[in-house]
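There's a structure below that I have some questions on.
After this line comes chain A, so read on.
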Amino acid sequence: MSEDTRPVLSATGISKFFPGAIALDSVDLTLYPGEVHALLGENGAGKSTLIKCLTGAYRRDAGSIQLDGEEISPTSTQESQVHGIGTVYQEVNLLPNLSVAENLFLGRQPLRFGFVSQRRMQREARRILGGYGLRIHPAEPLSTFSVAVQQVVAIARAVELSGKVLILDEPTASLDRDEVEMLFKVIRQLKERGLAIVFITHFLDQVFEICDRATVLRNGRVVGTRELAHSSQTDVVHLMLGRQLESRVQDRAPQTAGKTLLEFKGIGRKGMLEPFDLAIREGEVVGLAGLLGSGRTETANLIFGAVPADQGEAWLRDQKIALTSPRDAIRHRFGLCPEDRKTDGIVGDLSVRENIILALQARQGWFRPLNKAKVNELAEAYVKALDIRLASLDMPIRFLSGGNQQKALLARWLATNPDFLILDEPTRGIDVGAHAEIIALIEGLREKGMALLVASSELEELVAYSTRVVVLRDRRQVCELHGEDISTRNIVAAIAQGHLEEVA
Partner candidate 1 sequence: MRSTHLPLVVTILTFLAAFVLCSGQYPAMMSTRVVANLLTDNAFLGIVAVGMTFVILSGGIDLSVGSVIAFTGVFLAVILRDTSIHPLAAFALVLAMTIAFGAAMGAIIHYLDMPAFIVTLAGMFLARGLAYVLSTDSVPITHEFYDVLQSLYWKAPGGGRFRLTGMVMLATFIIGMVVAHRTRFGQNVYALGGGAQTARLMGVPLASTTIGIYALSGGLAGLAGIVFSLYTSAGYSLATVGVELDAIAAVVIGGTLLSGGSGFVAGTFFGILIMGLIQTYIVFDGTLSSWWTKIVIGGLLFAFILLQKGLTWATTARRKPLIDFAAP
Partner candidate 2 sequence: ADLTIGFSQIGSESGWRAAETTVTKQEAEKRGIDLKFADAQQKQENQIKAIRSFIAQDVDAILLAPVVATGWDEVLEEAKDAEIPVLLLDRTVDASEDLYLTAVTSDLVHEGEVAGKWLVEEMAGKPCNVVELQGTTGSSPAIDRKKGFEQGIAGHDNLKIIRSQTGDFTRSQGKVVMESFLKAEGGANICALYAHNDDMAVGAIQAIKEAGLKPGQDIKIVSIDSVPDIHLAMAAGEANATIELTPNMAGPALDALEAYLSSGTTPPKWIQTESRLYTLKDDNQAVYEAKKGLGY
């Protein structure tokens, strides 16, 4: 990429105001053909908003966009598609009721005598998805496939649509290493073909692996654009946060945990999870590792009673307990921060404050409302402690950025002061700064004696805070790593081979 080539897309002075928040303040972005451009920034910096303004999903309040030197002003995503801009928005935005093939071709179905040709559509879909190493039946509804498959379909659709520009908003958040590799291969091919690619992520490794330049946003403003070949990770982080990320040298998590809090014996559910045994002590963080679809989320849901087990038993402090619903679990002071925050976590139209106290209130009962002053105090304390960025506690939580929603959900469970907290992908979509904070938070909770079960795809993170790591494969526990054995290398090997013995 050289400076004298003409930009494919240049946006200047893009502004977007929300009541109580200036999401974008005169943002400029220039994309050159054949470059992969990273868009970086903290949660709520305005990345997704910028993308939506560029592609006509939002109406921008100011600014102009030029595509190949011509002024464009897309008022709908359809229009931007016509201009050759393909987009994957944050959170999978596909239609679960349509088939995979229909999702891929929506709006540009192959026609035969004016009628949609299902046969050709499926043949094409099979071919396209084959290019991503996906061999699935394209006539099945999208909802029957895992989030990862859906994400790949979304990417494939956007790639097919993008003649000039491809925009990917956190496409790798729910992908595995292998799939990320596959995606990068595709991105490199597109780059060869001269497309401009915008890549948003919170994984800096990935940024440095695939991107050429990076534009960093902070509080809705561009704070700088860098050639990545000439910058370092610390540079970029500094630019994002406006401060240095203090890298606390992590002590190995101590092995001196307290009494056994919980014991699951032969707990499982047919067709969902093989029966397993698991004991968790106070002051212990048990990590759950595995590939996509290996059953981590299922384990979490089962233990929380969201999907009741059909066999086995659970013991809490040497007393047998029944776990048939989340309410049972909450009564026993469990908490679960779910993986899919949009559908299982936030209550979108309720205020941030109400979302934070929701679980606490539900436990208190219908007729004992929490005292208003106490609610405010509680909410404000957590907003401060977790550094949730918001205009007001009264704003509906769906207006928060993804990362801030995640923090508010954490606050919801912390407010119930649980003995046992299950976190499913707690750092998905969270920026580097907050990432470090959440890891520190987990450490802090453990030190206070709480028992935690954390499912995560980020092995480094698991290694950092786990006192023990359980590895899952094909919906079955395959092995457990302790103490010094806990390392990224060992986990990867265990996932691949299924046995620690063979690793060691």
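Criterion applied: all candidates are chains of the complex that A comes from, given by their letters.
Methods note: contacts are C-beta pairs under 8 Å (C-beta built on N, C-alpha and C of every residue); 3 or more make two chains touch, one makes a residue touch a chain; residues count from 1.
These numbers were taken from a predicted model, which means no experiment stands behind them.
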Name the candidate, out of 1 or 2, that touches chain A somewhere in the complex. 1
Counting only contacts in the complex, chain A reaches candidate 1 at residues 57, 76-78, 81, 87, 89, 93-99, 102-103, 106-107, 109, 111, 114-116, 118, 139-141, 143-144, 157, 269, 271-272, 298, 301, 306-307
